[in-house]
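Of the protein chains in this complex, all but one are displayed in their positions.
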Amino acid sequence: MEIRELQAYANFFFTVFLVFLLYGYIIHLYRSEKKGERDYEQYANIALNDEITDAPVERNPKTLDKKEKGGKIDE
Amino acid sequence: MQSNAALEYDYSVVKLFTYTTILFGFLGMLIGTLIASQLAFPELNYLLGEYGTFSRLRPVHTNIVIYGFTLSGIWATFYYVGQRTLKVSIAESKFLTIMSKVHFWLYFVGALIGVVSLLLGFSASKEYAEFEWPIDVVVVLIWVIWGVTMFGLIGIRREKTLYISLWYYIACFLGIAMLYLFNNMEVPTYLVAGVGSVWHSVSMYSGTNDALVQWWFGHNAVAFAFTVPIIAIIYYFLPKESGQAVYSYKLSLLSFWGLMFVYLWAGSHHLLYATVPDWMQTMGSIFSIVLILPSWGSAINMLLTMKGEWNQLTDNPLIKFMVLASTFYMLSTLEGPIQAIKSVNAIAHFTDWIPGHVHDGVLGWVAFTIMSALFHMAPRAFKREIYSKSLMETQFWLQTTAVVLYFTSMWIAGITQGMMWRAVDEYGNLMYSFIDTVAVLRPYYTIRALAGLMYLTGFIIFTYNMYMTITASKKLEEEPQFRSPMA
Partner (left out) sequence: MFHWLEKNPFFFSVGVFVVIAFAGLIEILPNFAEASRPVLGLKPYTVLELAGKEVYKKDHCIACHSQLIRPFKSETDRYGMYSLSGEYAYDRPFLWGSKRTGPDLHRVGNYRTTDWHENHMWDPTSVVPQSIMPAYKHHFTNIADIDTAYAEAFTVKTVFSTPYDIEGGVKLGTLDEAKVAALAEAKVIAADMKNQNVKDAVTRGEIPEIVALIAYMHRLK
């Protein structure tokens, strides 16, 4: 097969694949919110409550001060 | 490690990058104003002997603005936003503290040497990639160090999820790394031949290939230096300054992926009607139009964040800066795709409409966003309130007028020249000689130079305001949460 042709196929299918992923992502975003699994809008608060003493929206379990924090890991 | 009570965000590198943002901003705009004036008044070409001609100074201007002003602004905000949205202080890691300092100093020295090298004429002559290979090596090193500090900071984060701004910073890091490396692939001639200048190199690619790589780079350097990280900045600072959560966080995520995918395809719109394959040109055109969607997704998201709080626009000049910046972003992301339509491009390419387009983006969107971010950070980093609200207002109106003057004059100049180049008389002969189409532009060049001068004056006011904020303004007892205090 000529390189041009290969190029065209690769381009077409990968683009379709990515479009597919993007729509899947949109569905994922709304569905997980509707089912109450994950509220994506809460992540906007990361910017608003960003003092170092503020409680994280979701605490990273691998963080340095794992031992000394009192809060629970929301996962 | 010690308890959280003693823990504070460490702004020392933020401060350093703030200084260089202002320094390079001033230099870049000063030279920009000078070269704009040279087109209107050619006598100004002889102020610095062979180092002062328009042609020698033009890359100095673009490189200082891109790699001086904008990069400094990006890094000043990165070290601020990065710490805060990850809820981790850089001071918690000795290694990262040292690396961030190394990052700054290597960058500062490298930038100075780079500027001098361009003044002396060491240029690879590829637009926005003019630095010769020794500087390129330093750039790569700086970039790697940034990667280390960024991913290092992410590695010790307390906040598990990365805020959208960080997504954009990461994309900026990866995008520029890839583009810069590939576009600057060059062979130093001294190392092969053993004679001649050590600085000199030849590009790995020739002719049309070089053009393709260059504009894949050139277009996307704009994407990943003037768009992506600036969106990162505004996604943090507008919500924070206004106290309003991002209108739709989901939309911001979708726009991100849309932008990432679409932007890269649009590069070949710089080569319409050139000797690159047709399908690539068409692809460039189509994707440029599609690009409106993710761009406007971000911009509208920003504007809607202010929903119900539009009164802040009247009483907080910082909000004014940021909202206007978002509006200019919408304007230039609409203008760009229009220019990428083939028939429009036939007229617009090679004319002053292109610098006009670049400048409503850079002056209106990039510089406004960066300046407002510096204003927002100053009370936090220096623990003093902003020196003067009225100076901010003055600066805002002066610079807004300047941007409008700039792009309107360049629109007219560009379209006039584009039309004159192709004008034919009734027998089909060209109506104008080239010089006719230059002479007719002189008034517009004068207006543009004036606009440059106004913008520069605004920047000097900004510099003064920042200087007084840092040194003489009223001290703050505690860090303000949302709105920046100002006198």
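Each chain carries a letter (A and B) given by its place in the written order, and its residues are counted from 1.
One rule holds in what follows: contacts are C-beta pairs under 8 Å (C-beta built on N, C-alpha and C of every residue); 3 or more make two chains touch, one makes a residue touch a chain.
These numbers were taken from a predicted model, which means no experiment stands behind them.
**Q** Can you say which of B:100, B:312 or B:351 touches the chain missing from this structure?
**A** B:351
**Q** Specify the residue from the set B:277, B:443 or B:485 that touches the hidden chain.
**A** The single option touching the absent chain is B:277.
**Q** Pick out which of B:28, B:59 or B:294 touches the chain that's been left out of the picture.
**A** Only one of B:28, B:59 or B:294 touches the chain omitted from view, namely B:59.
**Q** Contact with the hidden chain only, please: which chain B residues?
**A** 38-39, 42, 45-46, 49-50, 53-56, 58-59, 121-127, 130, 151, 154-155, 160-162, 167, 170-171, 174-175, 178, 182, 187, 189-190, 192-197, 200, 202-214, 216, 220, 257, 260-261, 263-265, 267-268, 270, 273-277, 280, 283, 346, 349-352, 354-355, 421-424, 429-430, 434-435, 438-439, 442
**Q** I need the residue numbers on chain A that touch the omitted chain, in ascending order.
**A** So the residues of chain A touching the missing chain come out as 3-4, 6-7, 10-11, 14, 18, 24-25, 28-29, 32, 38.
By definition in this document, only the chains that are shown with their structure count from here on.
**Q** In whole angstrom, what separates the CA-based centres of chain A and chain B?
**A** Comparing mean C-alpha positions, chain B is 27 Å from chain A.
**Q** Any idea which chain B residues touch chain A in the complex?
**A** Touch list, chain B to chain A: 1, 3-5, 7-9, 84-85, 87-89, 92, 156-161, 163-165, 235-236, 239-240, 243, 245-246, 248-250, 253-254, 257-258, 261, 479, 481-482.
**Q** Please give the residue numbers of chain A that touch chain B in the complex, ascending.
**A** 18, 22, 25-26, 29-30, 33, 40-41, 43-48, 50-54, 56-61, 63-65, 68
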